[in-house]
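A single structure is presented below for examination.
Missing here: one protein chain of the complex. Every other protein chain is in place.
In this document, chain identifiers A and B correspond to the written order of the chains, with residue numbering beginning at 1 in each.
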Amino acid sequence: MEISEYVNPEGLRIDGRRRKELRKIEIEMGKLEQVDGSALFVEGFTRVMASVCGPKEVENRSKAVEDKAFISVEFLSATFSTRKRTKMSKKDRRVLEICSIIRKTFEPVLQLELFPESEISIFIQVLQADGGVESACINAVTLALIDAGIPMIDFVCSCTGTYLDSFCILDTNFIEETAGGSILIAAILAKSKKVVSTQMKISRLKMENFTELLELVVDGCSRIYDLMEDATRKRTKEQLNSQTALIK
Amino acid sequence: MINEPQRIVTPGEILTQESDFLRGHGVSLQNNQLTATISGVVEKVNKLVSVEPLKSRYNPHVGDIVIGRINEVMRKKWKVEVNSTQNAILSLSAIILPDGIQRRRTSTDEMNMRNFYKEDDLICAEVQKIQWQENKIFLHTRSLKYGKLKIRSIDYLLLILGVNGYCWISSPETVPKIDKKNTDKNNWWVSTHQKTDFEKDLSTDPKSAKLRIRKRFIDDESQRYKSFTQEMREKIARTRNSIFVLSTLNMTIDPIAIMKIYSKSLSLQLESKDMLEPNNMMNLIDAKEEEKI
């Protein structure tokens, strides 16, 4: 599809948003049975489901780490998730990449020393992909881990931005992401705003533009944090209410 | 009773500015401030601050009565799955031998471990000790109340609510031993691992615990298996569904709540199998607003 401009003179993007506007986010936690924690993270049309089992006894004893828990990640992108149906095999580079990113992002954040010789299994399924998929995965995993009650030092919130057409744009959809601009995916620790993970696809970006993009994305992460924190709090409140409810 | 509203915190939230608190569960020191690491309710006892999660795996305490499934038979010990962060260990020296005598374990015993407990068996045991650093839990079944959970021919019902979230059916003697506080926090785990397909025996007879003694180590248990009457099965199924209703709705599971749901279902003339339909579930707990299940 030929697009002449990604941001029109009125400042509107192809889906009607402004440059710094996030898509609508919906969060559902704890709806999956038989797992320790689960979360559904929906951002616009992007829909990712994450579930967590653990900490539990390691299945494969050779993988057990003596002084802390070890994280295993499984990622699946549904064939119907993309506009054009694509089958991604387990050995696909992209799959391995995302698994590795998730592991590296959460290893320093979770208090793994509390669970020596245990395993925490993370499962991610992308049900629908419309840009910002890696970010949605990170956010969904954060929420699923919280739902499972696994201690972590802070929320990890992620957002994607791109420098396209001389504009910095936040929360890219699929079209904006594949338009050839420079893409920055960042994840931060919510309270300290420390960046814990970044991925970049840069095509000749000037330093000042990069700085602007980084600031924009970090700000986006903060705003997403507010929504995630709110959803977590609501869910905890709900659980507290049910547990202390008296049956008449 | 705590009258002040309970404070809910989320990971990364600063708990208190005061520096002289001790760190309990769910709290860590970040930048010299006590911060929460999980989402839950703040508990302050004297100078100890901790955050209690509303949902997590079983957190063991010495003296807890748990129900577990034998996962592995190893040399001189069994590994027992108890819904915790590690499988618990039941060592050969921690069980009662069939002859009841206290003696040293012999090599014959070691070879016959499967005669005591084999893989997939269910047992009821007590937490003997915990090694926190290595994340290990040790169990024992050194009491006549504990041991393998098998079907007995019964005329009464008995219910065991394992503190770790698995249910069998326990005698009323063991129930008071479960700390009421623990019950509030721990029993709802049945909702995350609904292993309530265990048989249930609900008893009000304190002597019932003693009746479960006979140690039988014979493989062919089918010989001893006597069938339940239709009536008994109905009761069992209804109890099981009552527990399910509580667990699906994330409510505390204790004997009183179970009985309330049980009798409500009878008074509403609900068939046991219909108890699990969302509308009926709502009626059973008398919910006023529409809740999404």
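Here, a contact is a pair of C-beta atoms (placed from the backbone, for glycine too) under 8 Å apart; a residue touches a chain by one contact, two chains touch by 3 or more.
Here is the rule we use: contacts and distances are computed from a predicted model.
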Inset, instruction - Could you tell me which of "Ribosomal RNA-processing protein 42", "Skp1-related protein", "DNA replication complex GINS protein PSF2" or "CDC45" is the UniProt name of the chain missing from the displayed complex? - result: "Ribosomal RNA-processing protein 42"
Inset, instruction - Since one chain isn't shown, list which residues of chain A touch it in the complete complex. - result: 15-17, 21-25, 32-35, 44-45, 47, 49, 51, 74, 76, 78-85, 87, 123, 125, 127-130, 223, 226-227
Inset, instruction - Kindly note down the residues of chain B that lie in touch with the hidden chain. - result: 69, 119-122, 149-151, 194, 197-199, 221-222, 225, 227-228, 230, 233-234, 237-238, 240-241, 244, 271-273, 275-278
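Note that only the chains that are shown with their structure count from here on.
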Legend entry - Touching residues (chain side chain A, partner chain B) in the complex: 30, 33-37, 54-57, 69, 111, 114-118, 146-155, 189-191, 229, 232-233, 235-240, 242-245, 247-248
Inset, instruction - Report the residues of chain B in contact with chain A in the complex, numbered from low to high. - result: 6, 8, 10-12, 26, 28, 30, 35, 37-41, 53-57, 71, 79, 81, 84-87, 133-135, 184, 188, 192-194, 249-252, 257, 260-261, 264, 284-286
